[in-house]
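With one protein chain removed, the remaining protein chains of the complex are shown where they sit.
Chain lettering (A and B) follows the sequence in which the chains are written, and residue indices restart at 1 in each chain.
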Amino acid sequence: MASASSLQFKTDAKRVAGDLRHRGLIQTALRKYETSRDLQKSAFQDWQGARQSAAERKWDAINHLDVYLESLTSKLEARGTKVHWATTAEQAREIILGIVREKKARSIIKSKAMTAEEIHLNDALEKAGFSVVESDLGEYIVQLRNEAPYHIVFPAMHLTRGEISALFTEKLGSAPTDNPEDLTMIARNVLRDKYITADVGITGANFAVAETGMISITENEGNARLTAALPKTMITLMGLEKIIPKLSDLALFLPMLATAGAGQAITGYNSMYGGPRQPGEIDGPEEYHVVLIDNSRTHLLADPEQRDALHCIRCGACLNVCPIYRNVGGHAYGTTYSGPVGSVITPHLRGLQEWKHLSQASSLCGACTEACPVKIDLHHHLLQNRRNAMQEKPVWWEKDAFHIFGFLATRPELLRALIPFGRFAQKWFHWIVLGGPLDPAKAWTETRDLPPIAPRTFTDEWRARQRAASRKEASK
Amino acid sequence: MSTATGEKEKIFRRIREALSVPAPYPGQHGAHGPNGTEHPTPVEEFSHWLPKVGDGFDARAELFARNSVQLKSTFHLLPDEAAASRTLAEIAQAESWKNVAAHGNGAAGPSTRAIVTALNLPAVWTDSGYDVREMERCDAGISECDALVAQTGSVLVTSRSAGGRALSVLPPHHVVLARRDQLLGDLPAAFSLLERKYSQSYPSFIGFITGPSRTGDIERILVLGAHGPKKLTILCW
Partner (left out) sequence: MKVTLFVPCFMNTMYPQAGISIVQVLERLGHTVAYHEDLFCCGQPAFNAGYWDEARTVAGPVVKTLAADPADAIVIGSGSCGAMLKVFYRDLFAGTPLAQEAISVGERTWEFSDFLVTKLGVTDVGARFPAKVTFHDGCHGLRELKVKQQPRRLLEHVAGLELVEMRDSETCCGFGGTFSAKFPAISTAMGEVKCTSAAETEAEYIVSNDSSCLMQIQGLLDRQRKPIKTLHIAEVLARQ
């Protein structure tokens, strides 16, 4: 029985795949990215060497996760940060709600955090009566539209300037404008005041440095920097797997994240936070909270075959190169993490049977694995998820079909006897039902022609050749 | 509220149990990785992978200058402090600054104070605290830095070296006062500097600033000044 999620995915994927305008938007955005990415990659002296190093550093981090987490958190705590641990999304929400209630927060400003999407934090805060404003421009836009982000790195990739202008006019009362700079300034002006008046700033984390007890945040706009500078209370929400061993590892990860994720040599602002405002410091939050969340990451950790999926640095490169993503877009996935990495980890994080369809919706082309800066074996993990799903709960008619195919394929003479029937059916019956509801090959023939079974198969041709050759030999 | 210790222990237990089965090392099908967590720092190795940086000050300055053009930051390599002071005054006039924010207790405090004071503009000095709304009204934020990084065209700042967390990001024009000997080659060198300088006690904020604030969130079209400064100027002498 197909899961509700898989039905939603198929419907949305089909709709977007048939929407040339939408596909065109994604295509244009991603082509720009490709050009810059190729430029930055070629500037590296050895991109493949960098990938191997990065993969090794993340292997070290994840395979000694307990040791590094202990180091990270004890160093954070030593300088006044309050560290919180959450196994579930619910616990993480409760922790953060607890903090904002205690602070009697009247206004919360937030910078980009996929983990916050994962736990539906904004919803929970709003239901509890707190106002949260997204400060990243793309996130702010989709927040106004009440939508999920479209892409890990480019939340509003699917929107035109016209749509954004109409949105701002409707929600902010601003004058319509065609100019991206004017639109950006509208958002900047609105958000300026929010930074200054917010009591609580919530951020995500790109990396967490075990050696020095720091949270590293990567961005281009400066909104996370302001979120971490002005409000009295700062909260960082991060998945356990963001750990890297040493501060100097960032010398490799920051440029690789930017190159793979955005086609930049390095992003505009890369900041490391080691605690609240320290004695003698001029400014900064009086309180700093770091909320560490598991939410089934340890479940993925326990699968040694796919553990490397936790190496992900959330760059989005795999999304950008995936031909499925490019043709169905981010929202069709119906879950926080889309694209290839989302298709790999979502079955682990949210249930294999319910989400296995994401691992199935792939041609296994391998572009993702090739693009991944930390060498996660993404497309092979999709295969492994399929195997795990079918081992756990086979789809009976599919299993039977493969069983029958196996029976026939290992009995070539039987197959040879059946092929003329296949030809006959193709020639005399198929054209009648072609593409319609009675067509067994409808999935194909709805949009594509099917080639005919050849009048003589390769085996036929081969045998003919052999006969001709032995006749020739005999006549010598 | 969070039952911090209880949950932490449960999580660690799950982690240790999961890690009791080893995972393959990357790039070596089926092989296992090095034991333990003491690894020689590979940061020097990184220099071999990352984009090449030439040797010597001139090569670095040229690379930093080229990167600045591409990033749309303004880089002035100047002969001395007097030239820096003059250049800053010219910018202040061209942009009609009414007031500025700065810090005066950095490593080059007296020099910075002198340069900023010479502008003859009302100044918000962050050293002993400041009013955010006053800083918000400033036309520029002037700070020192820890280093310039030629490889990426970046400015390295910390809350200790650059007058706090907000000074280098809130005002719409950030001006950096740097010295020639602060111009480093690549990112690994910058991280080595951080370790040498601060490992006894790191500032709570360290930042790499690379160009003015930017966004491509609208149709992937580059717009400067999204939230952080729209302009970044580096005066180096």
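Note that a contact is a pair of C-beta atoms (placed from the backbone, for glycine too) under 8 Å apart; a residue touches a chain by one contact, two chains touch by 3 or more.
No experiment lies behind these values; they were computed from the predicted model shown.
> Where does the absent chain touch, in terms of which shown chains it meets?
Missing chain, whole complex, touching shown chains: A.
> Thinking of the whole complex, not just what is shown, which of A:Arg101, A:Lys127, A:Lys427 or A:Arg465 touches the missing chain?
A:Arg465
> I need the residue numbers on chain A that touch the omitted chain, in ascending order.
Chain A touches the missing chain through residues 10, 13-14, 17-18, 23, 27, 323-324, 326-328, 360-367, 369-370, 383, 386-391, 394, 398-399, 402-403, 405-406, 408-410, 412, 415, 419, 422, 441, 443-444, 446-454, 456-463, 465.
Operating definition for what follows: only the chains that are shown with their structure count from here on.
> Centroid from C-alpha atoms only, then distance chain A to chain B, rounded to Å. What do you get?
Their C-alpha centroids are separated by 29 Å.
> What does chain B use to touch chain A in their complex?
Within the complex, chain B touches chain A at residues 1-2, 4, 7-8, 10-12, 14-19, 21-27, 33-34, 36-37, 39, 41-43, 45-46, 48-52, 67, 103, 126-127, 129-130, 132-133, 136, 151-154, 159-160, 163-167, 169-170, 186-188, 190-192, 194-195, 199, 202-221, 223, 225-229.
> Can you tell me which positions in chain A touch chain B when the two form their complex?
Residues in contact with chain B: 28-29, 32-33, 43-47, 49-50, 52-53, 55-57, 59-60, 62-70, 79, 83-87, 91, 94-95, 98, 135-138, 141, 154-157, 159-161, 164, 180-181, 183-185, 187-188, 191-192, 195-196, 212, 214, 220-223, 225-226, 228-230, 240, 245-252, 254-255, 262, 265-278, 281-284, 292, 294, 298, 301-302, 304-305, 307-308, 374-375.
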